[in-house]
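All protein chains of the complex are present and in place, except for one that has been dropped.
By letter and in written order, the chains are A, B and C; residue numbering begins at 1 in each of them.
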Amino acid sequence: MARGRVIFLAERCKACGLCVEFCPKNILVFDDHTINVLGFHPVMLLQPDECTGCGICGLMCPDLVIQVERE
Amino acid sequence: MESEKQILFAGFGGQGVLSMSKFLAYAAMGAGKNVTWVPSYGAEMRGGTANCLVTIANEEISSPLTENPLMAIIMNKPSLERFENKVQPDGTLFVNSSMVDRKCRRDDLTVLEVPVNQLAEELDNLRGANMILLGAYLEKTRVVEVEDALEHFEQIFSGKRKEIIQKNRQAFLAGVEYARNNW
Amino acid sequence: MKTVFKKPESLTDAKFHYCPGCSHGIIHRLIAECLDELKIREQTIGICPVGCSVLAYEYFNCDMLEAAHGRAPAIATAMKRLLPDRYLFTYQGDGDLASIGMGEIVHASLRGEKITVIFVNNTLYGMTGGQMAPTTLLGQVTTTSPYGRSKDWEGYPAKMAELLAQNEGSAYICRTAVNDPPNVVKTKRAIKKALQTQARGLGFSMVEVLSTCPTNWGLSPVEAMKWVEENMIPYYPLGEFKVKEE
């Protein structure tokens, strides 16, 4: 079971990819099916079960897209 | 007769031209008169002579400047060269004859001479030369009463050492005495 | 579940106007987290520069001023002198701080002004379209050094942390980067230390943060982070250059 939970404020995402790059579990991807108000494919969690809630995605996100919770 | 009097002070830097003229300004204010004090400024600042214009009046002073002062206090020869033609007709020159080796070239002026440096040497107070001439000047003109000036002496020199104030007072009185005896 | 990561209270809800991947956003957030953790948001006044972060007054949830180009340290100086119990920080880019504002920053440091300067070094003028800055690296191509910056023509890049560390008035001078998670954590630690230096009244404090400009560098955000490591850090070494303890 996942120990962490990630909440995305997708309308703020500029798809810079820094969270995707630095996620130690490699479980973040761009959501090719969605285009947000800024015109980007926002980031999404591909395998929620794998998230450890380490917070690195939030740490590297320049746009305050990500809120992280952990058990 | 208008009460307004404009007095030019001129000498070289270090002769105490600014301080003697300031003294007069303080004394005039102390005596309840209107007064303005304007140091030489701008182009006249460079060139060795320091000068300063004091205006004293019972009424409000409109112009603190003039082309033709009523009186001039001349502390050295270059100042005489420069200002003898500026003084009003029938005006008065007060000349430090120790430092000026010629007579005034105008015959419409009253010229009063004081061998200021000699007197200062006699008092062993060379720095007091300016106060000697000022004392003589005030005794003669009563632009401000000598008594009024003496009354404000401590106040005007406030902040200075007692001994310095005393020496200036002595020099001032020597000038007063010179004027009484010679003019 | 407990929240381990969210927007700090010291930032407003406004969306940043910065380009994708620009590290201004990270640095803003780190400052805000420090204000939250030190509980000084209401005691803090920030001054933002002219440059990409000119609009920073819309993002920080504390009293803010917008300064003329390069003059934030002068503004902060007067404010701190008149409000000595407040925290003053300036947020300045490299053109603002190291070029047009070189005089103000050096003298604020010499006077030991008890202010905290966050200096964002991304090696060029971002807002105006990528011109050469005093921090542009040798050989680096910008729109006004199209053949690459040359030591013989444009001269050498300014090492501001080293320069200001020499001043007796400087109490805390540190250079960090935000190119990877460990460095981001270190940057936050440095900013907090700088604010604490101000709190203790020790003197001038500055954190120089090596930052990215993916747009004007012509790199992706991820490539830009690597560029910091490969090109900037070798010339601009990280670490503390001055730590006054009293």
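Going forward, a contact is a pair of C-beta atoms (placed from the backbone, for glycine too) under 8 Å apart; a residue touches a chain by one contact, two chains touch by 3 or more.
The working rule: contacts and distances are computed from a predicted model.
Q: Quick one: the chain not pictured, UniProt calls it what, "Peptide ABC transporter ATPase", "Thiosulfate-binding protein SoxY", "3-methyl-2-oxobutanoate dehydrogenase subunit VorB" or "Sodium:proton antiporter"?
A: Choosing among "Peptide ABC transporter ATPase", "Thiosulfate-binding protein SoxY", "3-methyl-2-oxobutanoate dehydrogenase subunit VorB" or "Sodium:proton antiporter", the correct UniProt name is "3-methyl-2-oxobutanoate dehydrogenase subunit VorB".
Q: What are the shown chains that the omitted chain is in contact with?
A: Per the touch rule above, the missing chain touches B, C.
Q: Considering the whole complex, which of C:38, C:55, C:138 or C:199 touches the chain not shown?
A: C:55
Q: If I consider the whole complex, including the chain that's not displayed, which of C:74, C:137, C:213 or C:232 touches that chain?
A: Final answer for the missing-chain contact: C:74.
Q: When the complex is taken as a whole, what residues of chain B touch the one chain not shown?
A: Here the touching residues of chain B are 22, 25-26, 29, 34-39, 41-43, 45, 61-68.
Q: Which residues does chain C use to touch the chain missing from this display?
A: 41-45, 47, 54-55, 57-58, 60-68, 71, 74-79, 81-83, 86-87, 103-104, 106-107, 111
The definition used in the following text is that only the chains that are shown with their structure count from here on.
Q: Chain A to chain B: how many Å between their CA centres?
A: Those two chain centres are 88 Å apart.
Q: Touching two or more other chains, which residues of chain C qualify?
A: Not one residue in chain C touches at least two other chains.
Q: Mind pulling up the chain C residues that touch chain A in the complex?
A: The contact residues of chain C facing chain A are 1-7, 11, 15-16, 18-26, 29, 180-181, 184-185, 214, 220-222, 225.
Q: Using the touch definition up top, name the residues of chain A that touch chain C in the complex.
A: 4-5, 12, 14-18, 21-22, 40, 53, 55-56, 58-64, 66-71
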